[in-house]
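Certain chains of the assembly are absent from this excerpt, and the rest are unmoved.
Residue numbering begins at 1 within each chain, and the chains themselves are lettered A and B in the order written.
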């Protein structure tokens, strides 16, 4: 009998755990946690206090090794820190550690072995491929794809359908190396970032651009292939709706500094 | 005890409701409705007659306010009109109202507070971001992303992986304004439409184009950045499979007029 009859599950006070939640072994849940219908918690999952897990989300999904030798397989630890919100139908593989105040949209997929900072938001249908480093206060909008081995700094915003790639000569795979995205960078909708490049602090990438070379700090890149055109701080608000100042550097906008942790503060 | 013991659920005649369906409070279901395994109906959901809801779909999902003050939270009404088909694993937030004959693919996500007309199809993996207006007889293919505050007319066709954006100087957010897409517009696969623009009646946008300025009625735009090249009605069928006439204006094609409601009729 490979299966233990008694599982090690610790649940804090004032939790709301739906009766259909399925527990693996060695689960630790803090106080004031809500877990909705049909959530699967696989082995070795910790969920800290005041967190919410939406319907049908899977936390601690096994890696590929599980299929090769299920009898020897040991699931890595997965840690959800306090005050996190994970919406419905997400799949978070094992071996992930997130800082507090994580917030995800629905249908998010996060593969194994990422290190993610505090106060990060990961939007609907994002696909984080694993072995990625993500700093604090990052915001990923819907359907962002982060290739393995990407390195992302603090307060980086990535807009819908951006892809960070990692294999220069695919499918060779000998050169697997993701891009480095420094603090305060903005990557516009549908941009593609090629592997092994650096987008330096505060640079801005326009929508549907193809980033084929390094982008210097604070510069705007647009086009296919991308060209560095001028400093982002020279961009004016064309709509007239931003009453004072310029839209970049965005982290100096008063209304964003006011949002806790979003601006440079 | 914040939870009412008795829920207000009204179900019509000849319905097939799977035993695993989870009901919130104040649910109204018409006659001849089928609801499949594991569907979650949150508070204040109406589903009119002859509709179908596929497995694991969630209708009336709560907005972000739910997480801020759950004890005061009131779910907005969600209305699915008659003869609608909603496939599996969809998530429809509260505060949406759809016209009759809605049809969705699987895994569709619809955020809160959209107004959607009649006979609309929303394909697999579409992501409608909320506060969007959509007219009648629109067709969205797979994986279309409609940013908040977009305004879409009648009989608009949008093809896979199109994104309508809404923040000119993201992440500033002061200028949030989606594009206006007028009646009969065709937007080709993977096009990106920048915020605060108008694509006028019957215009056609080529695949993988970046729409950076207004598109006049009936014109074809292609490229990155998009250029207006010539009237769409001058496009000839290169395949020889369309025996008579030209492919645009598409709403005058006899075989599309025959499909109820699709052409101008």
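As a working rule, contacts are C-beta pairs under 8 Å (C-beta built on N, C-alpha and C of every residue); 3 or more make two chains touch, one makes a residue touch a chain.
Note that the coordinates shown come from a computational prediction; the quantities given were computed from them, not determined experimentally.
The complex is a homo-oligomer: 2 chains are shown here, and the full assembly described by the structure file contains 3 identical copies.
We adopt the following convention: only the chains that are shown with their structure count from here on.
Rotation angle relating subunit A to subunit B: 120°, from a CA superposition, given to the nearest 5. Put simply, the C-alpha centre of subunit A and that of subunit B have 26 angstrom between them. The residues of subunit B lying in touch with subunit A in their complex are 22, 38, 40, 56, 58, 61, 67, 89, 91, 107, 109, 125, 127, 129, 143, 145, 147, 161, 163, 165, 168-175, 177, 190, 192, 194, 196, 208, 210, 224.
Within the complex formed with subunit B, the subunit A residues making contact are 37-38, 52, 55-56, 85, 88-89, 106-107, 124-125, 139, 142-143, 157, 159-161, 186, 188-190, 207-208, 223-224, 235, 237-239, 241-243, 247-248, 250, 253, 255-256.
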